[in-house]
Structure formats: C-alpha cells, structure tokens
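A selection of the complex's chains, in situ.
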Amino acid sequence: MADKKTIIVFSGDMDKVMASLIIANGAAAMGSEVTMFFTFWGLNTLRKAQKIKVKKDFMEKMFGWMMPRGAEKLGLSKMNFGGIGAKMMKSIMKKKNVNTLPELIESAQMMGVKMIACTMSMDVMGIKEEEIIDGVEFAGVASYLGEADEANVNLFI
Amino acid sequence: MADKKTIIVFSGDMDKVMASLIIANGAAAMGSEVTMFFTFWGLNTLRKAQKIKVKKDFMEKMFGWMMPRGAEKLGLSKMNFGGIGAKMMKSIMKKKNVNTLPELIESAQMMGVKMIACTMSMDVMGIKEEEIIDGVEFAGVASYLGEADEANVNLFI
C-alpha cells in the first residue's frame, strides 16, 4: 500500500504552516515518505531571513519587501493584530515546549521530508533561488501531481 | 475498498465549519466511516456555549476570552462585519431550512461520525477537556495519521 503523503503549503500564515509541519514531521516519524510543495504565500516560509542581493524589477522588489522574509516572520491567520498575536503564540509555544517553525523545518528536513518550492509562483512573486533556504528543490505542478498520484494522503493547506 | 473519510477542521469560520459538517453528514449518510479532527481555531466549534470554571493562566484566559465559545458564535470568513454577516447567514439558512451548526454536529454524532479534539492545540490555546462538548475524543497527530492512512478521502478545511 502506498504510504506517501503530500502537502501543498499555499498559506503563509504561521498557524497553518505550523499545522502542515506538524503533520509532515508526524508522518515522517511514523515512516511515511512526505513531500511538501510550497506555493504562493507559502513560499515565504522558505525565504532566508537575511536580505539577499539579487536583481529584481520594481514589482518584484515591492512584493519582496511587503512579504515576510522567512518562517520566523509569519503572522497568524486570525487575531494577529499587526504581529502581536504571532508574538503571543510564540511565547506560549515556548512555554509549552512546542517547537518553533524553524525547528520544525529543520527536523522535517533531517527526517527526509522533501521540500519543493513552486517555480511558477517564484516567477510570479519574483522570489529567486538564492533567496530560498538550503535543501529545497525547485519544481512545478507536474512534479506535484506525479507525487500526489503515488500518495494516499494529499492535503492543501 | 476503503470507504473512510477524514476531515481536519483547522478553521473556526462558520462557513468553513459548515462545509466540513455538510460533507461529514453526507458521507455518513452514504455509509462511510467519518473522522473529524478539530485543531487550532476549529476547536472553538467544540467549545461548550456556557462558561466553564477551569484553572487557566493569564495567556490562556485571554485566548479563551477572545475566541468564540461554541459553534453558535463562529463568524464568517468573509463579509462578517463584526458578526452581522454571520447573523444574516443564519437568518437565510433558517429561511431555506438549512440546519444550524449545532444541529449538524448533533446529527453527525448521531450517525456515528467520530469527532476528535487535537490535544496539542488544546494545550497551546489553553482549552481544557471540561470546556469541550460531550461525545468528543481527545488525541494527537499520530492518531489522525493512523485514520488518514485507512481513508480514501482526506480533506484539510
């Protein structure tokens, strides 16, 4: 029986990205092959925290400047209040010993979860390969569909 | 052939929760086994409407106070306008003889839909077992993944 899981991470909200990573880590820990396909706002999860020098046109610069740079900067989908909600959530998670997003990404990668950044979204949003954290592959929707065909659980988050 | 369905209810929006319950009720009526896994904002769907006396720290109290208490209190994901949208929607649903959320929950439970509250989210959001309506089980992501492995339809809402 197929025991592969795929997750499309479309959302760039801290809470939804956290849910996707907890499922991915759980599935990998239970022996499943897992592929996460980051697209659209979800791409922000994979951006390096530091500013990277790359050539961008005006629109790309504007998008890049307005969107959060990396997992640490994501906001909540509800009750974010300009970042206060996300800060509160992080302080609670710390107190409750829940892993942070960067820690969840690291453990997922260590357990062999495949992370793919959607090249078409990168093109539209002007995000360059150099801006994406290490260990991430680059591919398009055909690649996602190939993986989903072999999986028994496919989620869109 | 597997004929089980699982639905992760991450959202706490009235419209999305309604969609999840209509699918769950439909699938159960057609003879499928259904498991709904309520996590994060979705947990608010399962909160008792009345205030329950439980011990909470400051952050937990604040979260508890800011989040809707029960299915009756959820707002729309769009055009909510501070609850007016949700009220309008309910009045339309009544006129069109569509079941309310509490009715959909009750019928789902009567048809044997398994409802699970995510313990990790409960811990993070400070929601205690006593605050959750009757007939709900408590479990974590491993339990979800076990069920999803046996299902042929798995949705994240």
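Going by the order they are written in, the chains are A and B; count residues from 1 in each one.
Note that in this section contacts are C-beta pairs under 8 Å (C-beta built on N, C-alpha and C of every residue); 3 or more make two chains touch, one makes a residue touch a chain.
None of these values were measured; they are calculated from a predicted model.
Note on stoichiometry: the full complex in this file contains 3 copies of its one protein sequence, with 2 placed in the shown coordinates.
The working rule: only the chains that are shown with their structure count from here on.
Its C-alpha atoms fitted onto subunit B, subunit A is found rotated by 120°, rounded in steps of 5. One inter-chain figure worth recording: subunit A and subunit B are separated by 25 Å, centre to centre, where each centre is the mean of the chain's CA atoms. Note for the complex: subunit B touches subunit A at residues 8, 10, 12, 39-41, 59, 62-63, 66-67, 120, 123-124, 126, 141-142, 144-145, 148-149, 151, 154-156. Those residues of subunit A that touch subunit B in the complex are listed here as 3, 15-16, 19, 22-23, 26-27, 30, 32, 77-79, 88-89, 91-93, 95-96, 98, 152-157.
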